[in-house]
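One chain of protein is taken out of this complex; the other chains stay put.
So, chain A:
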Amino acid sequence: MRWWSFLFPIHPNCWFCNQSKVQTFLSSSWSNICEDCLGLLSPIQNPTCHVCFRSLADDSGICCDCLMVAIEDRVQNVSAVAYTSKAKKVISRFKYLGDERYAKYIGAMMRDVVEVHYRGIPFSVITSVPLHHKRLTERGFNQSQLLAEQIGKSIGIPTLNLLERNKPSPPQASLGRADRIRSLQNSFQISEEAQQLDLRPHTILLVDDVYTTGSTIRECAKTLRSAGAKTIYSTTFAR
């Protein structure tokens, strides 16, 4: 089949619109996105904050928000794209409309970012931000878990549900900065599955869809650290 598709290539559509896209062999996931969508999604470019991956005007290292967080609470994060209106649309199609095909696309973009920025870090477990069981039955799936599974599958690392949410919280998108931080306090706990594990030797990659204030990631990391985990990194689709 290879010679046939080499002679008569089928140009697949862009992942996020219906435009046909010319693809080359051994190209990254970004080559599946048309120029228009790529421009609107705006991949995050250097210089960025060394902690939260926010785009910075100069190479000053750490952004003001991260400076206000205690060093022991900080979690290093990398994200694929900026949180633009197009990124919002992509996330809402995936998360709220339930188009689970997007997990594959977004997951591939996040894997590329992880491979570039976390090169050489020996991850042993991938986990995701959990949903409360009420929200899970409402939505039918956990978007972060699907992304984690996609990344895990492509880089060959097991995905485990280390965390669970013990109290429901309102959607983060509907809250302001202070409320986001307050609403998540003590919302997570170690799952039954993970209680049997010794998390101390593991290097954990925490996956979520959006990084806004970082409160969800920090709260999850706090729970994992309290269970003994030493090194935690995070990755999100949008920042």
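One rule holds in what follows: a contact is a pair of C-beta atoms (placed from the backbone, for glycine too) under 8 Å apart; a residue touches a chain by one contact, two chains touch by 3 or more; residues count from 1.
Definition applied: contacts and distances are computed from a predicted model.
Asker: What is the missing chain called in its UniProt entry, if the choices are "ABC transporter ATP-binding protein", "Dimethyl sulfoxide reductase, C subunit, putative", "sn-glycerol-3-phosphate transport system permease protein UgpE" or "Helicase/UvrB N-terminal domain-containing protein"?
Answerer: Going by its UniProt entry, the chain not pictured is "Helicase/UvrB N-terminal domain-containing protein".
Asker: Looking beyond the chains shown, say which of A:12, A:47 or A:98 touches the absent one.
Answerer: A:98
Asker: Touching the hidden chain in the complete assembly: which of A:136, A:155, A:197 or A:227 does that?
Answerer: A:136
Asker: Where does chain A touch the missing chain, residue by residue?
Answerer: 36, 93, 97-101, 136-137, 139-142
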